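Here the structure comes first, spelled out in structure tokens, and everything after it is commentary.
Every protein chain except one is present and positioned as in the full complex.
And then chain A:
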Amino acid sequence: MKRVLTLAAAALLSATFFAGAASAKTFVYCSEGSPEGFDPGLYTAGTTFDASAHPIFNRLLEFKPGTTQPEAGLAESWEISADGTVYTFKLRKGVKFQTTDFFTPTRELNADDVIFSIGRQIDEKNAWNKYISGGTWEYADGMGFPKLIKSIEKVDDLTVKVTLNRPEAPFLANLAMPFASILSKEYADSLEKDGKKEQLNQNPVGTGPFTFVAYQQDAIIRYKKNADYWGTAPKIDDLVFAITSDAAVRYQKLKAGECHLMPFPNAADVESMKSDPNLEVLEQEGLNIAYLAYNTTQAPFDKPEVRIALNKAINKKAIVDAVFQGMATPATNPIPPTMWSYNNETKDDTYDLDAAKKMLADAGVKDLSMKIWAMPVSRPYMLNARRAAEIMQDDFAKIGVKVEIVSYEWAEYLSRSKAKDRDGAAILGWTGDNGDPDNFLDTLLGCDAVGGNNRAQWCNQEFDALVKKAKVTSDQAERTKLYEQAQAVFKKDAPWATIDHSLAVVPMRKGVTGFTQSPLGDFTFEAVDIAE
């Protein structure tokens, strides 16, 4: 019996040894969840984009690594008409689609692929608009593409003309977003011919740095280097996503050398990661904001002086320390400091309980009772909204404001918090989509968004005019000025208490090189390498 046990233990140990030994140039990423599918247009989650849009596909424009600046991608150049409504893209020549076990392309990228990829998302009559049961184009719809784009035409094989219904400055940045990935029309046609349209979402073919090999649901995604890649060839041969949903387990895998890099560590683990000699921890301010949105249509929160008084009673430093263990910075403006046009002149409301109390008294507010809505889920910009709400509750009590904390199930929370007659101030946040200030300022605070994304129900004509003008202005210097002014108006009127911008923390094994953190929160591995 003893001998049997010894043999069994030896077998298991040898298996562990084999498990630890990775083949040369295989990069393992312990991803946080399963992709919903592989057609980026159908989804909105970063997890899905990391597994589909970034390794497999390209877009007409790409964000320059580590920035939110769009640069040439599959389009090598473009021209914009004087009125800002016609964009003419010149496509790169000689771009090959990936050859896989299930598809061998016979032609290179051309205008038909671009028209197919975007057209299906904006035209309900397109044969690929409803190619999958229950499939919807959430991002294209959310960015207003169906109403914005008037037409997409082929000028010649390598030239595409997009006509807009109105000028829209963030349009180029939108085209660099994952949902605007370019798929192969030739592949789609072959699937249609075989009656297997839904395979487009399961067996992807793109022009990106890695070729899809296999996906085992909830377990592993395998890719190999795209030998025909038009850009700089990846340095690793194989890319593997080991799907590991629990952050504590991801950390153990990273420690044991079972993966090279992981996203979203637990805040409490970051200190021990930093002291581990085998690990390196990257940090970057995230492109996000957490805020407390007052209902500015509801008395007494309709008075800016009341809102400012409450803002002065919020100890943001305490929230950042308690909720993020320091992995965040207190927020001043409604956009993060990493975003262009951030207004450095803005002064934040200093934490001053006496001043807050006096301002409330001056505004004639006595015995105020209010609700603070705390999100039930952890999001990158706010890990624990209830804890943050409790800190506010405690401080507000010191200035004589009684707070009741309320919460709902997440979908209910999202739905109820946008109601115009919502009772109380709601904690919520936002993560930028395309790095354009419009994606924060107009999307979250514009008059059109009242009753929707504008949880403060705040419609300030001066602010709205500034952001609307910036939206149709092509010149970035001019736009910067307009957005800076808009931020000043925002701060003066204080529809929100800006709470924090969280840091994105990425732990990885020592010896991993070439990984650049994206301010948009994307995980891309085209330039990574590992020491052998």
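The rule we apply is simple: contacts are C-beta pairs under 8 Å (C-beta built on N, C-alpha and C of every residue); 3 or more make two chains touch, one makes a residue touch a chain; residues count from 1.
Going forward, contacts and distances are computed from a predicted model.
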Answer for the undisplayed chain, UniProt naming, from "Phenylacetate-CoA oxygenase", "Cytochrome d ubiquinol oxidase subunit II", "ABC transporter ATP-binding protein" or "Dipeptide transport system permease protein", is "Dipeptide transport system permease protein"
Cross-chain touch to the chain not pictured, restricted to A:Leu109, A:Val205, A:Val323 or A:Leu428, is A:Leu428
The one of A:Glu153, A:Asp189 or A:Asp246 in touch with the missing chain is A:Asp246
The listed residue (A:Glu271, A:Glu412 or A:Glu478) that touches the chain absent from the view is A:Glu412
From A:Ala72, A:Val86, A:Ile220 or A:Val489, the answer for touching the chain not displayed is A:Ile220
Of the candidates A:Asn126, A:Asn453, A:Ser474 or A:Thr516, the residue in contact with the absent chain is A:Asn453
It is residues of chain A that touch the chain not shown, namely 11-16, 18-23, 26, 28, 33-34, 36-37, 42, 44-45, 130, 132-136, 138, 141-142, 198, 201-202, 214, 216-220, 222, 240, 242-246, 248-249, 252-253, 255-256, 258, 408-412, 414-415, 418, 428-431, 449, 452-453
